[in-house]
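Heads up, one of the protein chains got dropped from this complex, but the rest are sitting where they should.
Labels A, B, C, D, E, F, G, H and I are assigned to the chains in the order they are written; within every chain, residues are numbered from 1.
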Amino acid sequence: MLFLVKHTVDFPHDLPESLRRELLARERESSQRAQQSGRIVGIWRVTGHFANVALYEVASNDELHEAISELPMFPYLRVEITPLSAHPNSIK
Amino acid sequence: MLFLVKHTVDFPHDLPESLRRELLARERESSQRAQQSGRIVGIWRVTGHFANVALYEVASNDELHEAISELPMFPYLRVEITPLSAHPNSIK
Amino acid sequence: MLFLVKHTVDFPHDLPESLRRELLARERESSQRAQQSGRIVGIWRVTGHFANVALYEVASNDELHEAISELPMFPYLRVEITPLSAHPNSIK
Amino acid sequence: MLFLVKHTVDFPHDLPESLRRELLARERESSQRAQQSGRIVGIWRVTGHFANVALYEVASNDELHEAISELPMFPYLRVEITPLSAHPNSIK
Amino acid sequence: MLFLVKHTVDFPHDLPESLRRELLARERESSQRAQQSGRIVGIWRVTGHFANVALYEVASNDELHEAISELPMFPYLRVEITPLSAHPNSIK
Amino acid sequence: MLFLVKHTVDFPHDLPESLRRELLARERESSQRAQQSGRIVGIWRVTGHFANVALYEVASNDELHEAISELPMFPYLRVEITPLSAHPNSIK
Amino acid sequence: MLFLVKHTVDFPHDLPESLRRELLARERESSQRAQQSGRIVGIWRVTGHFANVALYEVASNDELHEAISELPMFPYLRVEITPLSAHPNSIK
Amino acid sequence: MLFLVKHTVDFPHDLPESLRRELLARERESSQRAQQSGRIVGIWRVTGHFANVALYEVASNDELHEAISELPMFPYLRVEITPLSAHPNSIK
Amino acid sequence: MLFLVKHTVDFPHDLPESLRRELLARERESSQRAQQSGRIVGIWRVTGHFANVALYEVASNDELHEAISELPMFPYLRVEITPLSAHPNSIK
Partner (left out) sequence: MLFLVKHTVDFPHDLPESLRRELLARERESSQRAQQSGRIVGIWRVTGHFANVALYEVASNDELHEAISELPMFPYLRVEITPLSAHPNSIK
């Protein structure tokens, strides 16, 4: 089951640089694990923004919530979720 | 070069049923040609809406404009475009 | 898997009264079948509006799309969907 | 009398971790008491967000205000309220 | 139990003048009955707009829905509802 | 001359508790003086929010500005003003 | 007492040309009478739009409502009203 | 003096095809005259939309209003105007 | 050339009182100089808000930018600008 998820990062201006780096490093690991396990099937940078869009393949809303809320940067994210269905014109 | 495009269909209430069917049939052909040629690399229905999101792979903004404005249903679409870039955490 | 769905009816002003009545009658049957089958587990009128909110229990986004797009009044509905997950404080 | 209430948590970034934990623990107790007394008849996590939707069953607007404003996390909540009425198509 | 209700009239441009007059006359009767019965405890024109705000005193959301949806002009109204509670500083 | 005014309180999260209490106490006095003098003819809590709506009866915009800007909590308020006129259907 | 009023004209696309001209001519007379009587103390075109902003000098909200709702083009106007007060820095 | 102007075309669905073509042809002539005279110093299609952005070089707001309101398609345009000034970092 | 400008003051909550007073005093001088020189031809308080609207008479966008960006309170202002043109119905 696919969901399109946009994550926009909203770091507070006074976030210590060391914490910022740690969060980015942990987010990288977390994101790559999710890609390797097949939970995230595609991820792209939103051009010109500190934001991304990702396609999640999950079995349920609960799994999607777990995947997003476990992100190390979750407390600093604005999240928009679009549930997707099969399109009758898709050739896949 | 990738673009995420959301198309929301906004048919007028008094669109003749025959025209509606013709538009849907032509849109289907047009969408499938774009998928076969690799211009559209993914297309999904937005759950619960008469709308879809598609990933376009094009060489330029001009090619993207051509692809969208040639759609048979273009006069009835609201379109939102998000330019995408490579994400540093992507494993692809 | 639960989804909260708000349906707002937007009939065109010149919809013939007979069609209006037919749509409302068919919507009633359709809604009650969905309640009897357990797809809709609760439905309420939004006070003061020609709108409702319903809780859908479905197995997938595809089933949710089918349930909503089959509604007789679908062409006249504005739809807002909120995917729901289990709440850690829920006692159920 | 039913009300649909969405609560979105908006903690300041510099909220001390100990206060955060205390608030979550007190909120849990408060929420469960409201469920046990029948004031809250259903509560769900909004998937992917630090937010929830709940159905309140109360005798009056005053009781609803009391229920919401007594929440330990009330100073940090954005609240949206939708009054609900019986739906003529409901089979309950 | 008090509710603040804003009604904005949105007549279609081609509404026949005779129907317009009939609606306004029936609305006047309906509004005055609601005032005489105590359901509407105050009603004012929104300055410069074809709109009004009214204070409804009702026993329940269901009664409020009945009061609003029975208005002859209901199909042409945009409605915004604000549930009100006692204010601790009120001297009444 | 009547104005409907919505006041939404937006205290900064780090407002000292003593200042908060002082502001609420002074606001209470100020609000009650305005009610006793007839400047505020009704005031209600917006259910579920740290906000209120009030009906002001004043002789001019200048008097309304004075009444609002003198509120002790004015620096922390978001204010929305709706000028009201006599409604032709009012029986008062 | 001053009010800043923005009027945006929203003619339906199928308004007959003769009616359009008649409305514009009557609006011109009405606007100039209001300027001559001192009710409108300034009126300007919003650059690039079929819209204007005007400063009204009136004795009450009721007079303002009368002035606006009597405009021949009132059924086709979107209206935004900003009540104004004396500014302490004004040298007039 | 430069202004950035976005024009979005909003043709009614039932605009006759012959009128549509005539408007587009006249718009083309009008736009090219404005480019040749130097009033429009750049014009681009908004990718994927029936809209454009143009840079106008004019002597006054009045000249800008004349330029925009004379466009043959003006009755069908939504217009957004951004006044521009010299940028201190510009090397031109 | 006229521009309607709305300035909304957004002081941070922890602005020192002495700085606040200094800014208000300098703003007063600056505003009155602009009025005496004819750059600002009218200024009013927005009733009930810490905001004003002013009419600027300037020779160019560059002069308008200079006038606004020189205001002592500029770093704390939200600014909305409406370019104005002569209105054909104006009797001035």
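Everything below uses one rule, namely that contacts are C-beta pairs under 8 Å (C-beta built on N, C-alpha and C of every residue); 3 or more make two chains touch, one makes a residue touch a chain.
Quantities reported herein were computed from a predicted structural model and do not represent experimental measurements.
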Requested in this report: From the listed residues I:31, I:47, I:61 or I:89, report the one that touches the chain absent from this view.
Outcome: I:61
Requested in this report: Identify the residues of chain H touching the omitted chain, counting contacts across the whole complex.
Outcome: 2, 4, 27-28, 31-32, 35-36, 42-48, 52-53, 82-92
Query raised in the report: At which residues does chain B meet the chain that is not included here?
Result: 1-3, 60-62, 64-65, 81, 83-86
Query raised in the report: If you put the missing chain back, which residues of chain I would it touch?
Result: 5, 12, 15, 61-62, 64-65, 68-69, 74-76, 79, 81
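Note that only the chains that are shown with their structure count from here on.
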**Report entry** Equivalent interface to H-I, taken from A-D, A-C or E-G so that over half of the residue contact pairs match
**Finding:** A-C
Report task. Please compute the C-alpha centroid of chain A, do the same for chain F, then give the distance between them in whole Å. Result -> 43
Report summary line: Multi-chain contacts in chain H, i.e. residues touching at least two other chains, fall at 61-62, 64-65, 81
